[in-house]
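Below is one structure. I have some questions about it.
The other protein chains are all here in position, but one chain of the complex has been omitted.
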Amino acid sequence: MAKMNLLQAVNNALDIAMAADDKVICFGEDVGSFGGVFRATSHLQEKYGRDRCFNTPLVEQGIIGFANGLAAQGSRAVAEIQFADYIFPAFDQIVNESAKFRYRSGNLFDVGGLTIRTPYGGGIAGGHYHSQSPEAYFAHTPGLKVVVPRNPHQAKGLLLASIRDPNPVVFFEPKRIYRASVGEVPEEDYQLPLGEAEVTREGSDITLLAWGAQMEIIEKAAEMADKDGVSCELIDLRTILPWDVDTVAASVQKTGRLLISHEAPLTGGFAGEIAAAIQERCFLYLESPIARVCGLDTPYPLALEKEYMADHLKVYEAIKASVQF
Amino acid sequence: MAKMNLLQAVNNALDIAMAADDKVICFGEDVGSFGGVFRATSHLQEKYGRDRCFNTPLVEQGIIGFANGLAAQGSRAVAEIQFADYIFPAFDQIVNESAKFRYRSGNLFDVGGLTIRTPYGGGIAGGHYHSQSPEAYFAHTPGLKVVVPRNPHQAKGLLLASIRDPNPVVFFEPKRIYRASVGEVPEEDYQLPLGEAEVTREGSDITLLAWGAQMEIIEKAAEMADKDGVSCELIDLRTILPWDVDTVAASVQKTGRLLISHEAPLTGGFAGEIAAAIQERCFLYLESPIARVCGLDTPYPLALEKEYMADHLKVYEAIKASVQF
Amino acid sequence: MSTATRERAVHQLEFMRGDELQIPTYKVVKQDGTPYKGAQVPDLDQALALKIYRSMARTRVLDERMLAAQRQGRLSFYMQSTGEEATTVGFAAALEDDDMIMAQYREQGALVFRGFTLDEFMNQLFSNEQDYGKGRQMPIHYGSRQLHYMTISSPLATQIPQATGYAYGQKLAGDKRCTVTVFGEGAASEGDFHAALNMASVLKVPVIFLCRNNGYAISTPSSEQFAADGIAPRALGYRMHAIRVDGNDVLAVYAAMQEARRLAVEENEPVLIEAMSYRLAAHSSSDDPSGYRSKKEEEKWREKDPLVRFKNWLLKRKWWSEEEDSALFERERQAVLEALKAAEHRPAPMVDEMITDVYDQPTAHLTEQLEQLKAHIRRYPDAYPKTSGRIDHG
Partner (left out) sequence: MSTATRERAVHQLEFMRGDELQIPTYKVVKQDGTPYKGAQVPDLDQALALKIYRSMARTRVLDERMLAAQRQGRLSFYMQSTGEEATTVGFAAALEDDDMIMAQYREQGALVFRGFTLDEFMNQLFSNEQDYGKGRQMPIHYGSRQLHYMTISSPLATQIPQATGYAYGQKLAGDKRCTVTVFGEGAASEGDFHAALNMASVLKVPVIFLCRNNGYAISTPSSEQFAADGIAPRALGYRMHAIRVDGNDVLAVYAAMQEARRLAVEENEPVLIEAMSYRLAAHSSSDDPSGYRSKKEEEKWREKDPLVRFKNWLLKRKWWSEEEDSALFERERQAVLEALKAAEHRPAPMVDEMITDVYDQPTAHLTEQLEQLKAHIRRYPDAYPKTSGRIDHG
């Protein structure tokens, strides 16, 4: 085991993947000799050469178009989009191409080797365009997998699994905790399963569900609630698509309550999908409405970021409202 | 009043808007002298000149980028995207630019004059790329309005309102019923309100909610249910964003049941948002889980389109399941 | 630092627009089949020449018959490539069989040349259970792994940067193979075009960009698509090798592609080829060009028929005769009709195929959706005739 922060864990996963398989190729804006603006690809060009780790021109639609072709050819294309806010120029290549490549060809061709890594989320004084959490845009797209890790250990295992998964994966990295989240990470090669949520804390009164950097927030809120004698069960969804409805439903059938929290705006966010599916599965078990604590329905602000965010206090208040319903 | 089909109603609305205001400008692929591949812009170039109705080069991101600039300048830019399936290259210009233009500038600048018209939806043997219903991708984007008309009368009134609304609007036109939907349409200039749902049929046992071409489907299902003695209340949401939660909640508080149907895949579709919001507002009124009858979670198929679609039989079965819960 | 400039200073204000830049069109033979004076005629033997011609002929017949079938309501949709067969067959003929082709949708000539059978065409066109694409895409969205022909997808230009990526993989693998991507002059307006060419030239990738400039994108004439002299001058903006060829002259297309392939494979130099031609037919079976262009204009181009031109050359060489020609066309017509008849009655794919290939394996959630769907079809078998008969067996 080694102590790593989340960035180091990502870097370590890429290093292991490239060492283990010549077909793994990393690229994107500034990812070459510089190692990426967050340094997630540090030293990879040095180790594996300019052919396997390189800068691209500044064109996201090109990066993912290129990556789709490279994956179709049989390589494991690991493309970085510098900020998730800048993934939208590549939206067509992802939603119309990556997601539908296998299906439309009847499995003659696929881009299963594709992984798109991108830092997402707020809380870093980034305003509109360095703060977005666009996972829901992708979660409405059959054919994609969407993964978000919450800490270094998860990041390494889930990224290795994503790179090797035979389906295109959009891998969102919680940049607010890139350096703040530090933990023990096995040095060896390991994978964590995609499509499986994890119960990170058991409890009996209410289920709190989140992913990525938001896990920290719901943990903090759960501790506050604990002091009030409210026992929270915590679930990290980990994979947003395809998502693990069974684990969530089992938990809600036990606790009778569900709160979902994400950073993205409320309306049309993925919490809506979860709430809809769970009210259907757990209708007779629910003791209060499923609560959603999310970003406001505005673009991401700067000066009033603190007010905007779904913080632990808002989650805590929502827990109270739910148990007192 | 005149008998018009939905396409004629759209064309008539554009004609009236252009006649009434010099600042209305229509453009897109093939919309010029040809009048668009569906002929929605027929004769507009003839009437208003090449400066105000013209072909663009084949580049959706350019069309909407151009439209954003034109709207910022003070024109009423009415851009056509030939099929909603091809709107994704413009996703960045819509989601990062149109939607945030006013907010980010503190109202110094805005693109309120922008309207994006685009035919959406399946049932026309179009396969993956001439069938999609991407409204949910836009409904997660504060700053946009998203509108879908169900018939010629609605199309004209809602399109005129959209063009004149001081906010950017994505206007989805149900192409399956472009010609099939025929009805009486006032010849004069009129507008129907954005942001308001409409109860198109009153009932007492269950609320059925849809929009666009799907309204026909739930009407047919409601007739079948009627024969079983189940009284359905029908609501056309009309505006997907911002949506009219009050009208829907009032109806569900009356009927105790809600079924939402849309063409797009289930997961991450807008029905999820509605279900999540309504279970919160109407928790104590709900007699059965909110049902969603939607497309399967696959890309849009061709040969098995009939099987894929959320048709009246599937809606009818879901009504029965809901009332028998 | 690295601003690419080999700086040369001037002190007078002078704008340039490239008007001096004239990109000529490479042509080998005239319409009557005689080579232009001093023309560089590519070296190809009779077998290959006839294979090319037969492929062009089959493409022509296929297009004619299938449009007719569409008009009869036997087929939902079709797209002809009439007038452009020299381009689509000629480029394929200059490639190795396992060079990758990533085309737009009007390149059936290349598939014919590579040996896609009439049955294979028909199965796709009729979305039947033998369609490799499992009946999921509209007619003309062919693909063949065996023939290194990427399945067509409707969104325009998306395949262009993909070709750059595919070729990058070929280069890294040391395959000595290239990727050819084909697209229209309309599609070249998309942002993906710019991305693809710039990336290819920076990354030195063995990819060939073949633009079919056929004058129209649906109803939009190229004069409303771009203001420049075609697409070829754009290559210079990327410092990429470029050539313009007469797209109705199969020998010119063949020769240009041969040399382009050499540049790509041996020197990792991407190349842009602009093939000048004309879309003689409607854009698709849904289109009627009389709304946007004149019969006269069409007639002018009909006289430049690429099949006639190449046939004339073959006749002059005595590699072919009018008798053989009539027999060939007759045979092809028969063959197409037979294949059509066989394919149109094959059943649709099983309902189970609805959820395969979304992922490598169906997820639990998809399996559940399929089971619900099957239960529903069993309840209303008449409403879903394509699948209900084979839902519980087969």
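Which chain is which? They are A, B and C, in the order written, and residues in each are numbered from 1.
The criterion applied here is as follows: contacts are C-beta pairs under 8 Å (C-beta built on N, C-alpha and C of every residue); 3 or more make two chains touch, one makes a residue touch a chain.
Note that this is a predicted model, so its numbers are computed, not measured.
Student: So which shown chains sit in contact with the chain we cannot see?
Tutor: Contacts of the unshown chain, counting the full complex: A, B, C.
Student: So which of B:Ala9, B:Cys53, B:Leu70 or B:Ile217 would be touching the chain we can't see?
Tutor: Missing-chain contact among the listed residues: B:Leu70.
Student: Tell me which of C:Gly230, C:Pro349 or C:Pro362 is the one touching the absent chain.
Tutor: Of these options, the touching residue for the absent chain is C:Gly230.
Student: Residues on chain A that touch the omitted chain in the whole complex?
Tutor: Touch set of chain A with respect to the missing chain: 29-30, 32-35, 37, 54-55, 57-62, 85-86, 88-89, 125-130, 266-267, 296-299, 301-304, 306-308, 311, 313-314, 317.
Student: List the chain B residues touching the unshown chain?
Tutor: Given the touch definition above, chain B has residues 25, 51-52, 54, 56-57, 59, 61-62, 64-75, 77, 89, 92-93, 96-97, 100-110, 112, 142-143, 145, 166-167, 195, 242, 245-246 touching the missing chain.
Student: State which residues belonging to chain C touch the missing partner chain.
Tutor: Counting only chain C, the missing chain is touched by 1-19, 21-28, 35-40, 185, 189-195, 198, 201-202, 213-216, 221-230, 233-244, 246, 255-256, 259-260, 263, 271, 276, 278, 293, 297, 300-301.
By our rule, only the chains that are shown with their structure count from here on.
Student: Roughly how far is chain B from chain C, centre to centre by C-alpha average, rounded to an integer in Å?
Tutor: 35
Student: So how far apart, in whole Å, are chain A and chain C when each is placed at the average of its C-alpha atoms?
Tutor: That pair's centroid distance is 39 Å.
Student: Where does chain C touch two or more other chains at once, residue-wise?
Tutor: 134, 136-137, 141, 153, 155, 191-192, 358, 365
Student: Note the residues in chain A that touch 2 or more other chains, in rising order.
Tutor: In chain A, residues 61, 89, 92, 96, 100, 103-104, 142-143 touch at least two other chains, as defined above.
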